[in-house]
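Moving on to chain A:
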Amino acid sequence: MSGTSYVIKGARVLGEESRDLYVSDGAFAEAAPRGAKVIDADGCIALPGLVDLHTHLREPGREDAETVLTGTRAAAAGGFTAVHAMANTDPVADTAGVVEQVWRLGREAGYCDVRPVGAVTAGLKGERLAELGAMADSAARVRVFSDDGHCVSDAALMRRALEYVKAFGGVVAQHAQEPRLTEGAQMNEGELSGVLGLQGWPAVAEEAIIARDVLLAAHTGSKLHVCHLSTAGSVEIVRWAKSRGYPVTAEVTPHHLLLTEDLIRGYDPVYKVNPPLRSAADVEAVRAGLADGTIDAVATDHAPHPVEAKDCEWAVAAMGMVGLETALSVVQRTMVETGLLDWAGVADRMSARPARIGSVTGQGRSVATGEPANLVLIDPAAARVIEPGALYSLSHNTPYAGMKLPGAVVVTLLHGSATVLDGRVVER
Partner candidate 1 sequence: MTTQSGARSAGLDPAAARAVLDGPAVDRALTRIAHEILERTGGAEDAVLLGIPTRGAVLGRRLGELISRFEGHAVPVGSLDVTMYRDDLRLKPARPLRRTEIPTGGVDGRLVILVDDVLFSGRTVRAALDALGDLGRPRAIQLAVLVDRGHRQLPIRADYVGKNLPTSMREAVEVHLSETDGRDCVLLGIKAGA
Partner candidate 2 sequence: MAKRHLLSTADLTVDDANLILDTAQELASVAGRAIKKLPTLRGRTVVNLFFEDSTRTRISFETAAKRLSADVINFSAKGSSVSKGESLKDTALTLEAMGADAVVVRHWASGGAHRLANAGWIRSSVVNAGDGTHEHPTQALLDAFTLRQRLGSVAGRHVAIVGDVLHSRVARSNVHLLATLGAEVTLVAPPTLLPLGVEHWPCASSYELDPILPKCDAVMMLRVQRERMNQAFFPTEREYSRRYGLQAARMALLPQHAVVMHPGPMNRGLEISAEVADSVRSTVTEQVANGVSVRMAVLYLLLGGAESAIGNDEEGSAR
């Protein structure tokens, strides 16, 4: 797997002056290895391989929507070298057995480092803790725990989870959604929900949980990670918590960086997602939060669904969008083209910080001699119209269909071997 050596000619690492990179034995090397394959990277940006904190790979249980293999191929196509596989599978990843199965499937597929996320509570039921220690000690070495899809709404349970994961340096990733305030919720609560007659999902339902949890994180001295933060108020709370030195990190999804609730006017369920698309002011605020580091990471919340889950009425449609293959383009559009982040900033928010939050060894490192050769080469001048059918993901529920987005992943290297070459996923 690490057999091939590469000379990457003329790459602009983090957007800086172009230089040549050498890869051999899975790491960046000082000089050109003998017999190396040459990759022409003229005009390309080189970033450390991207790390996703929030991916739904759907295996086990919903292999009709995605599998570890298809999901990690999609991730590689999007420039990712590591993904965190969310726990809401069937069976739920709440035991060492299930997380090891996912981890092993990831290794067999060979397209990404797959880091299983363990459920916080048994069966995601929010009643009692899952065997967090067993998952942490398993071969999967789980460090991120989340009931994502559900909020750990019980304050006492959340407190104990935060305390308990300190034993193995874990972090609790909270899906912040006050359940009583969001019963039957269909879209962001605001003027538009009133007009469309769709039950509102108020910002306060997210913010109230985040406010509670940052205080619990401070109280317990344990690490809290806020999943898919989506409102201006949430950014404020996290900013405040960080200013107090609380051990809090947060992520934002690409879709919350680009899309607003106005898209829902036609009731097309491809725009149905949880948390919902918010207002333009919220989009501004999460971009600013990501730019100033209040928000640590971009995480895709890649949520594949089969056709029938979206080809129906809004109310019964599944929530979620695929995002692995478009994340980098959306970040280029919303953060780089707007001058909010440079490419070094993109590397920080999409690789270094998520790797640190997830305690992913060997990922999110710098592009320097001796470091593991996890790398993505991007052609920033490319533009592509998103075609759902051309995605590597098994599911095609992308909200960007027909949209022209900048940038294209040309090459992805995972531990020194190519998972993507010439913009195409390498077959194994």
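Here is the rule we use: a residue touches a chain if its C-beta (ideal position, glycine included) is under 8 Å from a C-beta of that chain, and two chains touch if they have at least 3 such contacts; residues count from 1.
Behind the choice of candidates: all candidates are chains of the complex that A comes from, given by their letters.
Since this is a predicted model, take the numbers as computed values, not measurements.
Among the chains 1 or 2 offered as candidates, the one in contact with chain A in this complex is candidate 2.
Across the complex, chain A meets candidate 2 through its residues 186, 189-200, 266-268, 308-309, 311-317.
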